[in-house]
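Below: one structure, written as structure tokens.
As you look at this complex, bear in mind that one protein chain is not there, while each of the others sits in place.
Just so it is clear, A, B and C label the chains in written order, and each chain counts residues from 1 on its own.
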Amino acid sequence: MIYFNSDYTEGCHPAILAKLAETNREQTPGYGEDDYCKLAADKIREACQAPEADVHFLTGGTQTNMTVTAAALKPYQGVITASCGHINVHETGAPEAAGHKCLVMETPDGRLTARQIAAYTDAHYADESAEHMVQPKMVYLSYPTETGTIYKKEELREISRVCRERGLFLFLDGARLGYGLMCRENDLTLAEIAEYTDIFYIGGTKVGALFGEAVVITREELKVDFRYHIKQRGAMLAKGRLLGIQFLTLFEDNRYFEISAHAARLAEKLKEELIKMNIPFYSDSPTNQQFVILPDALLEQLKKTYVFSHVARVDGTHSAVRLCTSWATREEDVDQLLADIRGLLGL
Amino acid sequence: MIYFNSDYTEGCHPAILAKLAETNREQTPGYGEDDYCKLAADKIREACQAPEADVHFLTGGTQTNMTVTAAALKPYQGVITASCGHINVHETGAPEAAGHKCLVMETPDGRLTARQIAAYTDAHYADESAEHMVQPKMVYLSYPTETGTIYKKEELREISRVCRERGLFLFLDGARLGYGLMCRENDLTLAEIAEYTDIFYIGGTKVGALFGEAVVITREELKVDFRYHIKQRGAMLAKGRLLGIQFLTLFEDNRYFEISAHAARLAEKLKEELIKMNIPFYSDSPTNQQFVILPDALLEQLKKTYVFSHVARVDGTHSAVRLCTSWATREEDVDQLLADIRGLLGL
Amino acid sequence: MIYFNSDYTEGCHPAILAKLAETNREQTPGYGEDDYCKLAADKIREACQAPEADVHFLTGGTQTNMTVTAAALKPYQGVITASCGHINVHETGAPEAAGHKCLVMETPDGRLTARQIAAYTDAHYADESAEHMVQPKMVYLSYPTETGTIYKKEELREISRVCRERGLFLFLDGARLGYGLMCRENDLTLAEIAEYTDIFYIGGTKVGALFGEAVVITREELKVDFRYHIKQRGAMLAKGRLLGIQFLTLFEDNRYFEISAHAARLAEKLKEELIKMNIPFYSDSPTNQQFVILPDALLEQLKKTYVFSHVARVDGTHSAVRLCTSWATREEDVDQLLADIRGLLGL
Partner (left out) sequence: MIYFNSDYTEGCHPAILAKLAETNREQTPGYGEDDYCKLAADKIREACQAPEADVHFLTGGTQTNMTVTAAALKPYQGVITASCGHINVHETGAPEAAGHKCLVMETPDGRLTARQIAAYTDAHYADESAEHMVQPKMVYLSYPTETGTIYKKEELREISRVCRERGLFLFLDGARLGYGLMCRENDLTLAEIAEYTDIFYIGGTKVGALFGEAVVITREELKVDFRYHIKQRGAMLAKGRLLGIQFLTLFEDNRYFEISAHAARLAEKLKEELIKMNIPFYSDSPTNQQFVILPDALLEQLKKTYVFSHVARVDGTHSAVRLCTSWATREEDVDQLLADIRGLLGL
């Protein structure tokens, strides 16, 4: 079977494996206080052009979102999120288990707007019984979003402005950050993301690492005692160097960006070819997740060889599925999939 | 520098690294639903002689303790623990963050007794204002304990009996399980631990893995929806197979037990030789953690070459330190340390 | 000023005040273990025709909703609610602070349907990654709802059936229960509410008491250790008899129903007369809360004498406001308000 269902189906980039083997017998301090973590943090600060940023390494996305939320909010404060936000849908209530409400907004494509955020927040403070309601205090963006879309520079800058005017923290979930940054439509740099947000993370799990997310904190008040939060949420890896080694390897030799570009290019190829076959899309994604609508009969055939993620039933005879490329995707697998679809369609 | 401060200073057993490399390009389902996890769970059920047990893989100890506590207790229920229990001291309040009080008992050496547990629980229910106090519902034991001691078979059986009579869950934290099971003084088997407890975990992080703990659940009511809890606590690894691969490798060819025995033997050597030098011990540990009392002047000399964990100041001129052996400890390092101490003492 | 903004603007029914004075010097046990609480619970069981029900007295609505939610749900479970539900909007995130997500559904008028509940729950269990999402476990209905509407017997029965088939607890928030039961359109009895739900509460704060809500539990598993939950949530009144005395007085001589009927009748009068004046309504409420749309200019005049709750801006020149009647409303105040509106409208 060939898996296109997600971007976490393989192990890790071979350079990481090599580095893990090479350093395996070394003895280091635990809990992220080793030199690999320090070096990786330096590399990331440099890539972000944020010399004052704090960088921490956690093992997974839900864990990271939970830890950031718990660290940033007081008990009566909530996080503004798109209704399809990972934090709202696919974390089994982790933010709520940490005591915080998701303040949910509808969006056409997973992207919040500055206007929405401003209107909601202003309405809260204008309400005479504001204290009977959860106070908005953080905005959660995923980049790319759960539907594969991205924020353009101008949009993120405007969201940032609106947040800063209103005292809202801006948190960007970059589980698939590389795949956003390296797609053709993108006009944002990593440094701009660091500049416009208060805290964000660079996803490793889906972008070449075995596991791991690098949290970058630029806002002073969010830096305070962050390691206490990490430990309390069960997110402090004993052999923390594993995270340092991985991110150090990813941020050497432009590797993070190159492997992301590989996935982006294959996704673009997939998209273009499927468009040529007149296959409709469930969302218009420029990134490594492509959401396509296929006839169920065709899907049944494809499922003999390929694994997809089911997204939604579209009508009585069609379904939407997600196809992901990643750093690990082989171009020949993409080509074979395209050929097989063409064949099944009789093109 | 040679690290004796802890048992998580190196990477992992080479067989694990080899297996990770070998399987790196394979594509598998995520979140622990791959075949490696299934096979590893089978191996563990077999080793525990517990064919009906549920086995889940999490990444670290605090995370596991937090998830188990959250899963087992209702909001008004607490967990009985020795005052030095990891859950009470070194998890930055993770159980409390999940809403639960540690019901703390003093012990001479980190080991709770059946009598203590029974007395506390009976006193709770006998109190006319019981409902004004946290209800004891789970007992947390670490095995080996934080001071290196272990429970003997008869002690664990009696604790188990007392718990079952009173409706208390018995949870055993086996972060260093192998080092307890394979020490000379031990008379318990893994199967007996599975039999006497309701839920326990087999530590990987400190016993040969890069990371990972295997939770074994034998009590039916604790099995219900456990994966929801794992996900909610940020403890469900996307590339779950990494845990399956590691535990599969550890439980092949008796590896977990052999590498544990290695650490136990070196700790015993260390202990015996230090006793011969008339060095006093801070606790009487039969396992891989040895707590010794050394003159500060001697320690200053040793610290040029070795890293220890500081435990306590004993008096104006002596300190207690922890020396750990592990699966990765080299016998020549132990020998050198012993020789250096002898030399410094002029023996 | 004459307050029509809410149903908690006065103190309490004079019979309660008399009883408080009469019993003031009596000495009783604390924490709800006095005879007044026992007698009041008996009266309520009788009124509910639920001899096996447990009855507990708490002081307020948010507190009660929080305590019930915390008692009923495991950490990964959530509560289905209409988006306008009090629990979702006006409790400053109390359910989330207790760790639970509100699973929010849109409704035309604040009323959930059996079909919605069934569809949502079935979709959850049909999803292959169900454990990544919050599990629906309780349904929260307010009766009357926040828009003044009520469930008809057939609707509640069907919701109950759907919940029982799916293992969902059905919880009814009866902060204004009397005003629902005694309105003209209602076809439900208190006994039927007890029968169809698993747990509900009879509101006292808004229906004649100084404060207090009576929780009625008919489902066995929700009865377990409920007093521990009450105490833990800060909801166990030291002088618990104050609650017993109030509910005993309300449930003597049919008082609860009679004073509710008074409010219902005055609301109906208000509604009928406003309809005659062709004043549009913001929602079609049969109960003591009436939501009317008035020209801003008219409102400005009325605000010199009356207090309303602002609900929404409807257009550039109109607003929706809430008018409440209660056990304490004077018919002459209603008549004067109607006369003043008529006068201002030149009718």
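Definition applied: contacts are C-beta pairs under 8 Å (C-beta built on N, C-alpha and C of every residue); 3 or more make two chains touch, one makes a residue touch a chain.
Quick caveat: nothing in here was measured; it's all calculated off a predicted structure.
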Point to revise | Touched by the hidden chain, restricted to displayed chains | key: A, B, C
Practice item. Among A:F4, A:Y36 or A:Y76, single out the residue that touches the unshown chain. Key: A:Y76
Point to revise | Residue, one of A:R176, A:H229, A:H262 or A:R322, that touches the chain absent here | key: A:H229
Check your understanding: Which of these touches the unseen chain: C:N88, C:T205, C:Q290 or C:S319?
Key -> C:T205
**Study point:** Residues of subunit B in contact with the chain not shown
**Key:** 75-76, 78, 89-93, 95-97, 99-102, 104, 128-129, 131-134, 310
**Study point:** Those residues of subunit A which, in the complete complex, touch the missing chain
**Key:** 31, 70-71, 74-76, 98-99, 129, 131-132, 135, 225, 227-229, 231-232
Point to revise | Absent-chain interface as seen on subunit C, which is shown | key: 1-3, 6, 8-12, 14, 17, 20-21, 23-30, 59-64, 66-67, 70, 91-94, 97-98, 205-206, 210-211, 228, 231-239, 242, 307, 328
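By definition in this document, only the chains that are shown with their structure count from here on.
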Practice item. Just grab the chain with the largest centre-to-centre distance to subunit C, centres being mean Cα coordinates. Key: B
Revision key, fill the gap. The distance between the C-alpha centres of subunit A and subunit B, rounded to whole Å, is 34
Check your understanding: Got the subunit A residues that touch at least 2 other chains?
Key -> 91-93, 97
